[in-house]
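Take this structure, written in structure tokens, and hold onto it; I'll ask about it next.
A single protein chain has been removed from this complex, and every other one stays in its place.
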Amino acid sequence: MLLKNALFLVAGCILAQAHINSLDELGGLGRKMPVTFAVFLFAGMSLAGIPPLNGFGSKLMIYEAAFEGGHYMLGLSALMSSLFTLAAILKFAHTAFMGQLSERASKMTEAPMVMLAPMLLLVGASIAVGLFPGLLLVPIAHLQTGLGLEPVQASWLGGLPGVSSYNPLVMTVALVATGLIGWLYYRLSGSRHVTSYIHTGGGVMIPNARMHLPASALYETPERLIRLALRDKPQVQDPQTESHAHDH
Amino acid sequence: MDFFSKAARKSPWLYRINAGSCNGCDVELATTACIPRYDVERLGCQYCGSPKHADIVLITGPLTARVKDKVLRVYNEIPDPKVTVAVGICPISGGVFRESYAIEGPIDRYLPVDVNVPGCPPRPQAIIEGIAKAIEIWAKRA
Partner (left out) sequence: MTTDTLRTLLTVLVFPGGLFAMALGLALKGVERRAIARLQRRVGPPLIQPFYDLIKLMRKRTLIPDTANAFVFLAVPVAGLASMAVAASMIPIPGFYEPSTGLGNLIVLFYLISIPAVSLMLAGSASGSPYGAIGFSREMAIVLAYEGPILLSLVAVALHAGAVTGQPILLSLTEIVRYQQEHGAFLFDPWMWPALLTYLCFIPANLGIAPFDIPEAESEVLEGPLVEYSGPPLGLMKLMSVTKSVVVLGLGIALFFPNGPAGLAGLFIFLAKCLVLVLAVSVLKAAVGRMRIDQAVLFYLKWPELLGFAGLALVIARF
């Protein structure tokens, strides 16, 4: 909920800055709109279920419930579908926020504070719930006892209910602690940061737009893969007609 | 510091730049000097695909006018510290292409060359010796 809303707001921010109708017109926005990008990345990764972000906890409970209940295929397809979420999120992240600045994007600036504040609020809330599921679970447990139902097991600092005993707080602490190893490696090396240009095999006169892979050039959609696997002839659009369509 | 250069000495990564060579030297580099028969991996070397990973750069060819800017650009992409080895007679004097209108070399007009390996093309053993010399220099720089 929180995450989807945050994503909608991100899209709104981009649209407010430039009235575009195709993702391919964007590119390199991450450097122009860093806060929006950060929100997008957080919400997107969380939706795709990257632990320890909070989208993962809820997914985990769904999977476990599905498997416990004997609905293997349901659980499996739920697991696979989170992968497709990831693919979609990354595709968007790449085309809109990474890579070369497109002509449209180079004129854009960070969204105004009024647009950023709600997004940051949502992200803050989802981080809080993600780290301490007890924040929501304890009140729910209280309600349940009040209604005479058996309450879910919950404590303020505890993990998620269910068989897994997965505790997002422990996972986060563990990840941050091991992240320190990487950070230490950076610090010990004391390597100087130098800004350079990207490697093009020596080519110099390639325009920015040509260097940015548009969304349509990235990995194929699952539908096309399934067609290929079934030896169905993939529907390749004739480049000629496609460019024609663009002209009009 | 000493510890680092000791480790660095054991791990020089190679990158090849073709500055308009006739491919003779490249064949020697890629398929003779650095494959099973004359193993450079025992020196810790490893060919990298990207110039940004490289420590020792092997340049072949006489630096033609057409390719000069591109070679310089790729050369600048290799992070410091680095060592340059010019392989073949071409980068030294232009070799058989000497005094051609299309040649901008010798290469050390534009790049600091540390080791020259003459020959047209040089023998694999000579190339490996050149790399070994370059490793000495690289250990001092790292």
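All chains are identified by letter, namely A and B, in their written order; residue positions are counted from 1 within each chain.
In this section, a residue touches a chain if its C-beta (ideal position, glycine included) is under 8 Å from a C-beta of that chain, and two chains touch if they have at least 3 such contacts.
Only a predicted model underlies this, so the values are computations on that prediction, with no experimental measurement involved.
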Among B:7, B:102 or B:120, which one is in touch with the chain left out?
B:7
Contact with the hidden chain, among B:52, B:66 or B:140, goes to B:52
So which bits of subunit B touch the chain we can't see?
3-5, 7-8, 10-11, 13, 36, 39, 41-42, 44, 46-50, 52-53, 55, 77, 79-81, 142
Considering the whole complex rather than only what is displayed, give the residues of subunit A touching the chain that is not shown.
28, 30-31, 34, 37, 41, 45, 48-51, 56, 60, 63-64, 67-70, 72, 75-76, 79-80, 83-84, 86-87, 90-91, 93-94, 97-101, 159, 163-167, 170-171, 173-179, 181-183, 185-186, 188-189, 191-200, 211-213, 217-220, 222, 225-226, 228-229
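Here is the rule we use: only the chains that are shown with their structure count from here on.
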The answer for subunit B against subunit A in the complex is residues 50-52, 67, 69-71, 73-74, 76-77, 79
Counting only contacts in the complex, subunit A reaches subunit B at residues 194, 196-197, 199, 201-204
